[in-house]
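Left out: one protein chain. Kept in place: all the others.
Chain nomenclature is as follows: A, B, C, D and E, assigned in order of appearance, with residue numbering initiated at 1 for each chain independently.
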Amino acid sequence: MFRHTDYLQFDVKPEKPDPVYAHKLQELIGGAYGEMTVTMQYLMQGWNCRMKGKYKDLIMDIATEEMGHVEMIATMIARLLEGAPATDSTKNAAGDPVVAAVLGGMDPQQAIVSGGGAMLANSNGVPWNGSYIVASGNLLADFRSNAAGESQGRLQTARLFHMTDDPGVKDMLRFNLARDTYHQNLWLAAIEELKADGLEDTIAPDDLLDEEHTEHATSLWHLSDGPDADKGRWAHGTAPDGKHEMGFLADPQPLGDKQSGPPPDPKLYATYDGALGEPSKPAFGTEKGVMGKIKDAVDPDPTG
Amino acid sequence: MFRHTDYLQFDVKPEKPDPVYAHKLQELIGGAYGEMTVTMQYLMQGWNCRMKGKYKDLIMDIATEEMGHVEMIATMIARLLEGAPATDSTKNAAGDPVVAAVLGGMDPQQAIVSGGGAMLANSNGVPWNGSYIVASGNLLADFRSNAAGESQGRLQTARLFHMTDDPGVKDMLRFNLARDTYHQNLWLAAIEELKADGLEDTIAPDDLLDEEHTEHATSLWHLSDGPDADKGRWAHGTAPDGKHEMGFLADPQPLGDKQSGPPPDPKLYATYDGALGEPSKPAFGTEKGVMGKIKDAVDPDPTG
Amino acid sequence: MFRHTDYLQFDVKPEKPDPVYAHKLQELIGGAYGEMTVTMQYLMQGWNCRMKGKYKDLIMDIATEEMGHVEMIATMIARLLEGAPATDSTKNAAGDPVVAAVLGGMDPQQAIVSGGGAMLANSNGVPWNGSYIVASGNLLADFRSNAAGESQGRLQTARLFHMTDDPGVKDMLRFNLARDTYHQNLWLAAIEELKADGLEDTIAPDDLLDEEHTEHATSLWHLSDGPDADKGRWAHGTAPDGKHEMGFLADPQPLGDKQSGPPPDPKLYATYDGALGEPSKPAFGTEKGVMGKIKDAVDPDPTG
Amino acid sequence: MFRHTDYLQFDVKPEKPDPVYAHKLQELIGGAYGEMTVTMQYLMQGWNCRMKGKYKDLIMDIATEEMGHVEMIATMIARLLEGAPATDSTKNAAGDPVVAAVLGGMDPQQAIVSGGGAMLANSNGVPWNGSYIVASGNLLADFRSNAAGESQGRLQTARLFHMTDDPGVKDMLRFNLARDTYHQNLWLAAIEELKADGLEDTIAPDDLLDEEHTEHATSLWHLSDGPDADKGRWAHGTAPDGKHEMGFLADPQPLGDKQSGPPPDPKLYATYDGALGEPSKPAFGTEKGVMGKIKDAVDPDPTG
Amino acid sequence: MFRHTDYLQFDVKPEKPDPVYAHKLQELIGGAYGEMTVTMQYLMQGWNCRMKGKYKDLIMDIATEEMGHVEMIATMIARLLEGAPATDSTKNAAGDPVVAAVLGGMDPQQAIVSGGGAMLANSNGVPWNGSYIVASGNLLADFRSNAAGESQGRLQTARLFHMTDDPGVKDMLRFNLARDTYHQNLWLAAIEELKADGLEDTIAPDDLLDEEHTEHATSLWHLSDGPDADKGRWAHGTAPDGKHEMGFLADPQPLGDKQSGPPPDPKLYATYDGALGEPSKPAFGTEKGVMGKIKDAVDPDPTG
Partner (left out) sequence: MFRHTDYLQFDVKPEKPDPVYAHKLQELIGGAYGEMTVTMQYLMQGWNCRMKGKYKDLIMDIATEEMGHVEMIATMIARLLEGAPATDSTKNAAGDPVVAAVLGGMDPQQAIVSGGGAMLANSNGVPWNGSYIVASGNLLADFRSNAAGESQGRLQTARLFHMTDDPGVKDMLRFNLARDTYHQNLWLAAIEELKADGLEDTIAPDDLLDEEHTEHATSLWHLSDGPDADKGRWAHGTAPDGKHEMGFLADPQPLGDKQSGPPPDPKLYATYDGALGEPSKPAFGTEKGVMGKIKDAVDPDPTG
């Protein structure tokens, strides 16, 4: 359960309106690496965490913090839109390139749909969606996604930091940059801790190594003609997981058969000349189609 | 430019058809962490790489490999669908729970739309889309995304490995698991190399640390009541970046003003009682709206 | 079955082209509250109406009218795009801010994709989609959605009315505003009529009131610190449904247990330290997993 | 800024797992009328509210409550998935229709992607997205959308109430039904209060009535042949807004000209035979295209 | 403007309910090649047609017909859902595989969201969207898209024809198949007529042939190792346009330079080692960045 205070986590005080920048700032609220994403990613990870204690508590702390960041960006956008020329027509651009830039660079939906407020969309107006988040239950995989997400998010914030010279906007972004720095450190530390606690190892997930074809777990397949791919650490020496020697496969050859589909079912009307053999006829009666085959596998002697 | 051979990278030979599994396997081709995602993510990163040499060459090698994995999964799905009861009606389930499971668990579009082949969609039928990928130009941020993506991908493959007992399917997955293991090691090694080469440091991007509000770059804001959030390494000691001491803010308070938007423009019809002051009137003429303010900032003395 | 005449429902005669406005007007054709939405929402509601007579007939009348509105907006957009500088390059902006505004503010797809016509998308270019509509079969819920949709639609039309000074465009919008006024009145009247006819009461749906936990059906949970939430009619007196006294819960406390998931299935690789008890092992054989439990519930004595 | 407690708003205690129901329950978390929608709709409305006081405070109370409902449904789904046969293959259905139903009716992503937890998607696996919400700044329009949303949400909850016989699930739903009842009453009461406070009238927005073509604001256009459309209150008497007499237009005729686009720009390659006159030639030089026309409108005498 | 009659274009009378088939039939209403697509594709083409007369009139006839097909499929789905076990729980599958198939194979949203009616979505529940249609203004390109769309649509209908043995459903599909046959013939005939009328030639669009690099307009680049690609008519003889001789390029070589991006702007934080030269510095002042370069191109002597 949540509680809310109207006071913002940090100051959100632009010195002057800037509707073009309000458009760009949408990326930080509704982009794939914006505040909505980290909020919902952490909430779902926290609720899906299968241990009591420090990891779950940590995730919920950060998730709750991020919701306050959505609030900050939404507020900043509304304030940057103050007095935006939402209701001026094209000809008002005559004689004034700044007006022209604003008319061209505004987000139409910030005026038409939300009446001067933020949208839940990115800087191109594409609505935020739930496929941006990941909460797999595996904390190593998820913390890597979190560290990656905070890296992309801080990168975008850093770029946006240079797209304005408004001291109030920059002041808020200095706070966001700092939190993103801490959050990167935090998830990197949490990855170390997972290993220290013996919960996860280096490869996610870590207990199928003996099932996999080990001979294919070690080398770079050289399939593009750039000549320097073998110059890096990934092609030599012990792997970061400490369990494999890494190498370079200079001229990899296909190991499989020729690509093809099975002969088609005539009732599906795939074009066919018989080249792959008899057409496939699924049957539930006397003929043996897929169900027959599955049933055979389950019960090899149906008459027994 | 690309070239293609019809021979598959590895064997793709299911022992028997299984349309329910063919449905689930869609996740590995068109899911957010499926083969299409890594293919396009690496291609775009490679094309967007701003250095000649080992990093670019590495990325293009892996990108080209992943395209062959899309091919393998698409082929596996087609082969698992051989003779699927695409054209049987509901009543055929009478007396046979396996048929019932198949009729319920098939992907309708694998029959109706693609005629017995894979779709470019996930295991719930949602089409793959370009927002799943990231190619930011910043190699540290991107390699973290790559390591995270390979972790999620291998995790999903591992789960799918347990959902079948078909030896042919399992054999292919043993290869995929192995490659995902190598790819995790590879991106982790590449992250180390970026630092060793002096190209990127621990925090992405790494040169705005002096701009940010450092006092907010260090501590966990405790906003959820789980009691153990301060038990982890993220709340104590030196941060992984070596530049911050990490701490715990047990009772964080809001640092900003009260959340509010500016007074509305009457022509946008936001409900208003004047509580925030005079309504905002944008103007291009005598009144000073946003454009006037921006112009003032640009040219403080328009009559000068 | 439908019939069509080429004559438009109302005049669509812009005085002059305006490609920036043509971009904004996309919101009224392909936005969440545009004409496509009301057309398809009413069609699906009408086809899904489970009564013969006035309600179904009403819905089909309005649905058929709205299709004509899609036609009007599509025509207006094409006419506003006449001679748009679709094929001019950036440098043509030199010396002319109006050209600059147009180059920046045009919808690229209106030229590249539709060759000077409307797209089936909103003012940010996001395609219209079927999740914008609702047709639940419950007329009270749906008529409320209709009244809400017409309110949002008229609001957007009113905002767009102020974004142009073209008398021909404004003339068409005066007609659209009028129809939206009537449609709001219409759905509000239809809601009254549903109650007068004894078909639906105030709460949708209205016959589960005796199933629900009544003690939680009456009061505002005060979870945000704004001090005036109890000043409104929603916190005092008889509810609009005439069946509840409304109140205010000043300090609501959680009524449930602590949030947690169940112990994980090891084959799903959720990180786990045993804190929630034994890992869950689904079984179809001797062990009792979920299926065993479900079967127990169905047939408590399988050997009986 | 937000705070969180791990204790749930209400009990979430299913008696037994039911993965098929866990699939259906996704609608309440990630469907167009699920808990994510009301959470984000109310948050954005609250942040975008342009008045201090009771309305803003009310919206934030409810928004904060709804976030706790997302948490409840996510937790219920995880608990219903305990021991789900995520890792069983198709042939396990042999001999057991309940297993068959579960294999067919499960959400594959709840196992493959989230490892036994909820997805941020609806019951068909389509991710939740930001276009489901509306926050227009106009409280009358938005409160109508809220009342409609709560009606659709309670309707779906009521349907889901009948799709299970698990007493623990039903107990939670009894709470959700009750809250949805209160929320419907609440928004209906708030609509009354807006009018009582003189902030909004019956038609949203309410101050353009004198601009619109009043003669078209009153009557039902009879465009479908159902004979009873004029039997309802919407075709007779005073409108709910008290400002119009409602009527019936039995044989509406088109009032506009014939539908057509303008002559095409040859560089856009629309097929053309000259039927609409000279092709349109945009020009920035001597010829007068759209820019010339716009410039004329702005400055009728460019040589003056 | 449109008019509607309640009578259906053709009989829609299933003999018995079949909720699994009702799920599959969604493809014909909301799939990429379903009735919504052809309806909206033809409407937008008709409204965007830049000639008076037979082509525009033809398109509008067919568009209006297709709307009636949406109505037919929506009605069929509702009738197939009569008495569907929407409100039964999983355990009801015990002992009855047909029930199991139905519980697994139903569309949950057809019950939860639409209350027993069709959704505006495909057979996997993905909402229909506006990007499925095309209306380019070029009739040759669009008529090809129409012929292709009708081909895919009829193919899907033919597959669905074999997935039921309900005589009433099959009767309706016999009508749909027939109309799709006519529509294929119709668009193929219209393509011939465009050429006969001298409006379009074989290649769309047909008047840039002299601009293109003709030497690359004739031969198949052999980039995959399948040995028979040169056995077809596309590698020999006169092209269908009558203007090119077609050939085969057995060993195509790249004609371009090495792939690379430009040196990055430091403020965008792309990882960089200087390998591509000096970082790019955009400037509006003394330095010459992109704007300076563009201005040079426009006005080579700014001081002149």
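Going forward, contacts are C-beta pairs under 8 Å (C-beta built on N, C-alpha and C of every residue); 3 or more make two chains touch, one makes a residue touch a chain.
As the structure is a prediction and not an experimental result, all values here were calculated from the model.
Although it is not drawn here, the omitted chain touches the following shown chains in the complete assembly: A, B, C, D, E.
Taking the complete complex into account, residues 155, 158-159, 162, 267-269 of chain D touch the chain not shown. Although one chain is hidden here, its contacts on chain C can still be listed: residues 1-6, 47-53, 55, 86-91, 93-97, 99-101, 103-109, 111-113, 115, 121, 124-127, 136-140, 194, 197, 199-200, 204-205, 207.
What chain B contributes to its contact with the hidden chain is residues 1-9, 30, 36, 40, 43-44, 47-48, 60, 63-64, 67-68, 70-71, 74-75, 78, 90-91, 94, 113-121, 127-131, 133-138, 294-295, 297-299.
Definition applied: only the chains that are shown with their structure count from here on.
Steps from chain A to chain D, taking the shortest chain of touch contacts, total 1.
In terms of the stated touch criterion, the partners common to chain B and chain C are A, D, E, listed by label. Shared contact partners of chain B and chain E are A, C, D.
Taking C-E and A-B together, the pair of chains sharing more C-beta contacts is A-B. Chain A and chain C have CA centres that are 26 Å apart. Each chain gets a centre from the mean of its Cα atoms; for chain C and chain D, those two points are 3 Å apart. Touching of two or more other chains is recorded for residues 1-6, 47-48, 90-91, 94, 97, 100-101, 103-105, 113, 115, 121, 124-127, 136-138, 155, 159, 162, 268-269 of chain E.
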